[in-house]
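Report on the structure given below.
With one protein chain withheld, the remaining protein chains of the complex are depicted in position.
Each chain carries a letter (A, B, C, D and E) given by its place in the written order, and its residues are counted from 1.
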Amino acid sequence: MRYKRAFRISSGLGGVIAVLAITPSSVFAQDGPSTQDYLNNIWVFIAGVLVFFMQAGFALVEAGLTRAKNVVNIFAKNMADAIVGITAWFACGYAFAFGGGGRWIGDSAFFLADQDLATIPEGGLSIATTFFFQAVFAATAVTIASGAMAERTKFSAYLIFSMVMCAFIYPVVVHWTWGGGFIAEKVNFGDALSYSDFAGSGIVHMTGGIAALMGAMALGPRIGKYGADGKPRAIPGHNIPFAIVGVFILWVGWFGFNPGSELLADEFVITVAVNTMLAAVAGGLFCAITIWWKSGKPDLAMIGNGVLAGLVAITAPCGAVDAWAAFVIGGIAGVLVVFAVFFFDKIKIDDPVGAISVHGVCGAWGVLSIGLFAKYDDAFLLREDAGLFYGDNGSQLLTQFAMIVVIAVWVAATTGVLFYVIKKTIGLRVSAEEEVEGLDVIEHGLAGYAGDMAHV
Amino acid sequence: MRYKRAFRISSGLGGVIAVLAITPSSVFAQDGPSTQDYLNNIWVFIAGVLVFFMQAGFALVEAGLTRAKNVVNIFAKNMADAIVGITAWFACGYAFAFGGGGRWIGDSAFFLADQDLATIPEGGLSIATTFFFQAVFAATAVTIASGAMAERTKFSAYLIFSMVMCAFIYPVVVHWTWGGGFIAEKVNFGDALSYSDFAGSGIVHMTGGIAALMGAMALGPRIGKYGADGKPRAIPGHNIPFAIVGVFILWVGWFGFNPGSELLADEFVITVAVNTMLAAVAGGLFCAITIWWKSGKPDLAMIGNGVLAGLVAITAPCGAVDAWAAFVIGGIAGVLVVFAVFFFDKIKIDDPVGAISVHGVCGAWGVLSIGLFAKYDDAFLLREDAGLFYGDNGSQLLTQFAMIVVIAVWVAATTGVLFYVIKKTIGLRVSAEEEVEGLDVIEHGLAGYAGDMAHV
Amino acid sequence: MRYKRAFRISSGLGGVIAVLAITPSSVFAQDGPSTQDYLNNIWVFIAGVLVFFMQAGFALVEAGLTRAKNVVNIFAKNMADAIVGITAWFACGYAFAFGGGGRWIGDSAFFLADQDLATIPEGGLSIATTFFFQAVFAATAVTIASGAMAERTKFSAYLIFSMVMCAFIYPVVVHWTWGGGFIAEKVNFGDALSYSDFAGSGIVHMTGGIAALMGAMALGPRIGKYGADGKPRAIPGHNIPFAIVGVFILWVGWFGFNPGSELLADEFVITVAVNTMLAAVAGGLFCAITIWWKSGKPDLAMIGNGVLAGLVAITAPCGAVDAWAAFVIGGIAGVLVVFAVFFFDKIKIDDPVGAISVHGVCGAWGVLSIGLFAKYDDAFLLREDAGLFYGDNGSQLLTQFAMIVVIAVWVAATTGVLFYVIKKTIGLRVSAEEEVEGLDVIEHGLAGYAGDMAHV
Amino acid sequence: MKLITAVVKPFKLDDIKDALKAAGIAGMTVTEVRGFGRQGGHTETYRGAEYQIDFVPKVSIALVVDDSQVDAVVDTIIAAAATGKIGDGKVWVTDVDRLVRIRTGEEGAEAV
Amino acid sequence: MKLITAVVKPFKLDDIKDALKAAGIAGMTVTEVRGFGRQGGHTETYRGAEYQIDFVPKVSIALVVDDSQVDAVVDTIIAAAATGKIGDGKVWVTDVDRLVRIRTGEEGAEAV
Partner (left out) sequence: MKLITAVVKPFKLDDIKDALKAAGIAGMTVTEVRGFGRQGGHTETYRGAEYQIDFVPKVSIALVVDDSQVDAVVDTIIAAAATGKIGDGKVWVTDVDRLVRIRTGEEGAEAV
């Protein structure tokens, strides 16, 4: 049997994250924090650094899969996600998510004012550690949409979206779940005691994926994406090496994302890592088989999506399932992502990098998979054998499904309103001429690859 | 004097890695693992993440030193090494290497079935940690050959090679050595008590290098590599920045590869790191001097090889030698690699990135160097002053040499048969026309750098 | 209140770094080092690995912001900084900095001879750890100048500069400060007890920035940088994706640079990280606003500089200030860097990547900011509330200012002499023809991007 | 035989190609070029300093056709390439003495 | 003076250059281009969607030669460039009024 892990809820007063579990090795009293406490915090911080590195990975994947004439714009949006996103998180995102405040939204710790950042509670994380780790998660959540909205969004409109997402829409989702709000409290059916989403297949990735979907729908497809006959035409990416290096960097970052979400330095950090690794390779493998079979060639850009699909899917169940189950969950995601990409192409939702399929569809699949494969007592689950395949009557599956619906409705509604307002005011999309010429020179005054010839 | 470090052998039952050493700081009994145990496992896991990052480094080095028309193929092969390699390791590679089974090959723990992944034995690593760390090593071993076989290998043939390598050939080498098999038991001459190969100059790099040699020989040189006069012609790489960023990433990864192989979080982790750093700079320095002197210019692509040569060479002796010796070992590798590259070019073995010279030749040199410079009691050595320069009578050198021969014969024989079978069945090399046009479009249906012009 | 942190001074005998502070969790005696000791060393080592990764970041930023015809030269210089720099540090840099020796310069531990690398003093770092961490700092300091001297410096001249910088000029600065030399002892006015520079805004970055300034002045502007009318003309960088990926990598590395400089694994590691993160985003944010307002477009290359400006500025005060102050300090740096870039452009000091503005100007600003915002008792400060805004009478500000002057004069004088001697002997700048054709082919015999067409 | 050279806006290439195909043209050769003309001349700033971008990206199309086809082809190109905005480009026609298809050695109209 | 333009397969460039060198040609100018012709038209899929690659990479060689050399040079190029497979390319010849070497100001045959 496994140790019961920390039940992470905000204490409600001052945003301190109370950890109620018994942590191994902190058995005798002492004045300052124990070495185990330091190890916990240092490890979670290192994991956060790996997650932060994902910003470079996202930028490279998105840039690689789009055209050279928009590459500065892609990087500018990713840079803005880090800058604007973390600023917004500092200003109010963290407060809304973890600043106490009951069921719906937090109400303290704006700008970290009056917070004791340094003190480490026994067996837990300091506010500094929590803030850091959660800030890089927030930056990730917002970056997801950037790829789906690539090559045609006004930069100023994107900035507004990015800010609102990190300041309000995403923090509310976090408050409802990891922050101890109404999903953590209320969303459970039958035997299920609570929802479960270890590292955020739903909370982070599906949130980003739904925002991506709404963005792509609000924008409409890129010029030239659909032929006169209505059939989708491919617009190949300009730098496949960038895209694949980006996938490797994201993969590395995921070894912070999932194992770091253990929020302690214990033995399960590494079982989570093994599951993460296996789901990724299974995602890549089964995606490769699927696309090879469907299109006759092992399309590398799609295989990259397959690896990411496996990673997104395992993000929720990585602490609750066996290694073989992780492999199966990732493999299914790898197949799913191919069909999802084809599907969205067909219904004329133009997602240049596949963000909706990878993060939205496979994020939802990851959350559901707990209802099927969960064996171990994971964060929030509060029981063993919660999966259908381990004797549960489907109560957990239903709970997981309910959670997906709640998050999806919230994100779709708020981003829907947001994009509508932007469209009616400053406008969401660049002019056709600008789109054809490329966003780099017109929006940013800078070509991505200045030929030496043109000037000196 | 140093603490005697863990004598890593598989326990023979259920694949648990027993660690027999006395670990510092675990002096009093307690229920769960101690903080030191957690620190050991978290550290080795982090080291494994750094090693995994090397996949991106290998891809960039290989892509940078080859032509643009094959860049997708290079990245596809590296992605496949991670995907197919880790899947194979999960299925049977880990079982063959560490799944008990006596002298020749392991026989349990296939698909990690029935393994207790989480439990951390006192002073040791959990199976999850061992699996993770060893899996990324396996992915490294197989990736090495990819560079030597670049620009002309059929993708499907490469996939088969990659799978067999990770599923069988490399795991057997690991079983014989780190897994406690017959080399660990039997290969010793005179006073030498055992072979020594701390982090795998021989076990990982030379194994990869020999496979690379066999692959390059089986394939023959690229079209255009040798002029009508039989003299080698250079085929310059298409993106030197990629190559050098790749070298830096590999270098970073090596700070996980070698220090992580301590398999504990103790003081020697960092002496190993210092030796690793010094060997790398010496490799770069003496390689630069050699190539500058031989060709009149400081060829940056070669200097990158020199750094890697130093890193490969120090991988075996990094725990057993003094800082000055590390510098000397790395420096000799830096000279060696230049002559090796010239040599293989001359005898018409076409290795586009120098993998045979870097990993094969300098891997062997690293293993031998222990017989000359070993001063400290390192893993497996079981004694101090094992180097010729510290009073040994050459027994250790002979033992090291014997180990090289055994590994080289095994890898050469098995990969030789493998390439022969592939050649006679599905074929190993693409058609001349495909080679000239580039593998990307024909094998993968995807250009690495789609110009914006060709399709909208 | 915070724990008083280690007062890092070299013990004067044999270069051992004595740490006098009481470290948490090492309260009972035992034989070997405690787990906390291991954690301290492993963490600082990991931080060092992150700092080493910055080499790739610097190379990418510099390459991205310059022209394709010089890209091999840029990477060669960065590789040389690592190779030559660390070799010089090993030979004598470390000895001059930390090898005892009183007020002016260290005098032992050349080539690490006779040093006990492994032993960890209670609550402190082993010599291996200190050497490793300081070596990567040295490599950083020297790399800074490379960007300012890009596209026109002779490679051999640069090698000499790099060697002298790492062997002598920078180690002396370190000795005077972190090594316990005369600045640590003597530079203090009024109530101030000592200078403060936690992770090296002044010691590392300003040192690099002043060297960069002297180099750029000694070289003169690139051909074509100033029009016939004397007005600066832009020479846009050839690969903006490289530049921004480089910024992200540097940002990641800074999470080792600053938090690692705590030299312990305690709670303040992470408060330092939070401050680092907030200063970076503020730097990017206010830089973006400034350049948008001044030039009408959000120039991404400049925004990248803004992020780095925030990071450089917070490097000194990151341990002594509140989160809001970190944000303010970074934001001011982001504005400052824009004006500094304009200023140097105007006075005809041609700095292709903005190194002087980022590291020199914002490094000085970071050191000064302690005199304004310092609240906590940080390394060396030895008191709380040392900032003007917390009631100090300006004594600390004066002390900080004095420290800047001392370092600036030393670096300007020594590099000035060095560049003068180089100019009069082997020459500092390439010929006009070579500059126009590009340094890659002529100096290195290697084009950065070999088109497939030109040779098969 | 005549050689028609058309310098046009890059994003029109696809339309022109389709129009020429429809008009029965079987071959052409395309080059990425940079044009200087009335359209040119926007000023950018890069890290504070100004610079003039005089050259804008264009595509040049080379077509060898039979004398009889010249006018029709020129008209087709103009129709497909025109946007009415400045910078649409030019078409010019030069005389070709001889044309050979490398594969077969066919000459003149046969070789088109 | 005549201008010979040859559009050929890229991997033949080296052979052509060597053949021309052997034939005493001292200069030429080469451009990377994309050709549309009989050879073209393979379909690729990228992340599921199909696309038509109409243009294939080619190299264009421009050579100004004396009238007397034209036929020999054209023959040399054809011999070196031909593979017999579709897509080998074309050679065409146009008339040059005047040729100047910039360095010396030499004109005509002197300037080649």
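Going forward, contacts are C-beta pairs under 8 Å (C-beta built on N, C-alpha and C of every residue); 3 or more make two chains touch, one makes a residue touch a chain.
Just so it is clear, the model here is predicted, and its values are computed rather than measured.
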| item | value |
| --- | --- |
| From B:D81, B:D345 or B:E443, residue that would touch the chain that is not displayed | B:D345 |
| Absent-chain interface as seen on chain E, which is shown | 1, 3, 17, 26-31, 62, 64, 94-103, 105, 111 |
| Residues of chain D in contact with the chain not shown | 2, 5-8, 31-38, 54-55, 58, 60, 74, 77-78, 81-95 |
| For chain B, residues in touch with the removed chain | 231-236, 291, 294-297, 299, 301-302, 305, 338, 341-342, 345, 354 |
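What we mean here is this: only the chains that are shown with their structure count from here on.
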| item | value |
| --- | --- |
| Pair sharing more residue contacts (C-beta pairs) when B-E is set against A-E | A-E |
| Duplicate of the C-D contact set - from B-E, A-D or A-E, the pair where over half of the pairs recur | A-E |
| Separation of chain A from chain D, taking each centre as the mean of its C-alpha atoms, in whole Å | 47 |
| Gap in Å, rounded to a whole number, between the CA centres of chain B and chain A | 33 |
| Sequence positions of chain D contacting 2 or more other chains | 11, 14, 30, 44-46, 51 |
| Interface hub residues of chain A, defined as touching at least two other chains | 34-35, 39, 46, 224, 233-236, 239, 295-297, 299, 301, 445-446, 455 |
